[in-house]
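Below you'll find the structure, written out as structure tokens, and then a few comments.
Each chain you see keeps its place in the complex, though not every chain is here.
Naming follows writing order (A and B), and every chain is counted from residue 1.
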Amino acid sequence: MGSFDLEGIFAPIPTPFEGDAISFTRLAENVTRWNATRLAGLVVLGSNGEFVLLDEGEKEALVARVRELAEPAKKVVAGTGCESTRATVRLTKAAAGAGADAVLVITPHYYKGAMTEAALERYYKDVAEQSPVPVLLYNMPRSTGLNLTPGLAARLAAHPNIVGIKDSGGDIAQIAEIVRTVPDGFRVFAGSAGFLLAALAVGAVGGTLALANIAPDQCCDVFDHWRAGRTEEARRLQLRLLPANRAVTARWGVAGLKAAMDMLGYFGGLPRAPLQPLEEPERLELRRILAEARLL
Amino acid sequence: MGSFDLEGIFAPIPTPFEGDAISFTRLAENVTRWNATRLAGLVVLGSNGEFVLLDEGEKEALVARVRELAEPAKKVVAGTGCESTRATVRLTKAAAGAGADAVLVITPHYYKGAMTEAALERYYKDVAEQSPVPVLLYNMPRSTGLNLTPGLAARLAAHPNIVGIKDSGGDIAQIAEIVRTVPDGFRVFAGSAGFLLAALAVGAVGGTLALANIAPDQCCDVFDHWRAGRTEEARRLQLRLLPANRAVTARWGVAGLKAAMDMLGYFGGLPRAPLQPLEEPERLELRRILAEARLL
């Protein structure tokens, strides 16, 4: 892990479908475009990748293919969290075998009442012990109904194979508290472009951002402006990106992201059912938002 | 469906593990005992069955085995809800092929923001169209963070292959509203023994109750007392069962249920990780609760 380098902007990529199946051709087209950006890497099998809607075989194939398609300098992180410890470990090993540089592991959450800090700590340690690659924690309260607390994050950060966290909760005081309490070198990533600059301001080292799929340069600009001390430029760009970010996250989710990709020259296509595509009035509104953000 | 008969008390059975694998031997021991009760049937692959922690192959094998083990007069209902429509349909067909009398389909929920009433309506209709057996809706807000509204339930109840609902939310005004608005013959089941009597009072036809695993006779007594007009006996028994019910649901969940089964002569065993078994002080407290409920 000494040479393990993980910071900057990552795109949690959507999974392209044609008909009922994953289209690896469309995937290749998209990755080729992302290869030409300053993105630090790609996250496959994240929430935007519709990971809960994929079969186990599809998941493994996707990781392998993305690793092949991404240029070597791009990190590939695979979302391997499942509800059971054994399924998570199995998928983690498969992802590592398929070339993932790290895995991103969401909190199990169906049995919320039973997911005490002790249970989650045991879970993450069991996974980390058996993972051939470094583990990133993934806190996604909007979907899971659970919060991975700073206290737990700090305890887990002491494990040598747990190297960072993606916090999508947006509670910036919590993100700051995590930065304050974890060891140096533990990487904190903003989980949404809505609070990218704020997270950087308190010590995050990057972001894993749905918006980075469709606005990779602009997301990287926020990061670069901040790093270079151009705080006012960073702030202006951060504000300008807010509506587009909201459109592809809280407001319209994966369906919005895929529609935006179609508008911007990527392949988006349809989400898998039960997710439904945007209706026409929503598409018009989305187009207007992308234009105002100067993405279109 | 004319002759389809579904009412009374069902036990959503836990899945017995030995080591890392399902123990079909232990399962047989348990089912043999439930066969000797007045239970109307068994629900396999419900929340108490740790369905989200099982592999697809395990799920199919379980349904088949439970159908073989359960005496013919007992209905067998299989929980087949997955996050994707296609996985739900696939498992539904497999469960029907394995002999399930009906399927119980939980609301998909990872993408909560996208699970509008329209999306859920489409989902359930797609599943119902393709299901060889009748479909029961499953509302479980505590785990899913979503509520299946009475309005949606009423619309879905118009579908000929959607025949009932298990509502575990415990909002009794909602349960009453569902009873009020669905067609005659649509079956409303209480999803927890905590509100069994209340649900019967407003028109539910039964319950699918974690507690029925360990107190099948008492749960059936509440039902029978109510049906026979012995409201005061029903009420007294309902009250007495509350702490035991809470112990095996909201308080300690599956781990509590399995511990109670071990105490009562069933096989409970360990839950699958990341679920953790009860600690010793919790077991002592549980034993006390079971004794006070006169179950032990």
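FYI, a contact is a pair of C-beta atoms (placed from the backbone, for glycine too) under 8 Å apart; a residue touches a chain by one contact, two chains touch by 3 or more.
If you're wondering where the values come from, they're calculated on a predicted model, not measured in any experiment.
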| item | value |
| --- | --- |
| Per this structure file, total copies of the shared sequence (2 shown) | 4 |
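One rule holds for everything that comes next: only the chains that are shown with their structure count from here on.
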| item | value |
| --- | --- |
| Mean-CA-position distance for chain B and chain A (Å) | 35 |
| Touching residues (chain side chain B, partner chain A) in the complex | 20, 47, 52-55, 83-87, 108, 110-116, 118-120, 122-123, 126, 142-143, 145, 250-251, 253-255, 272-276 |
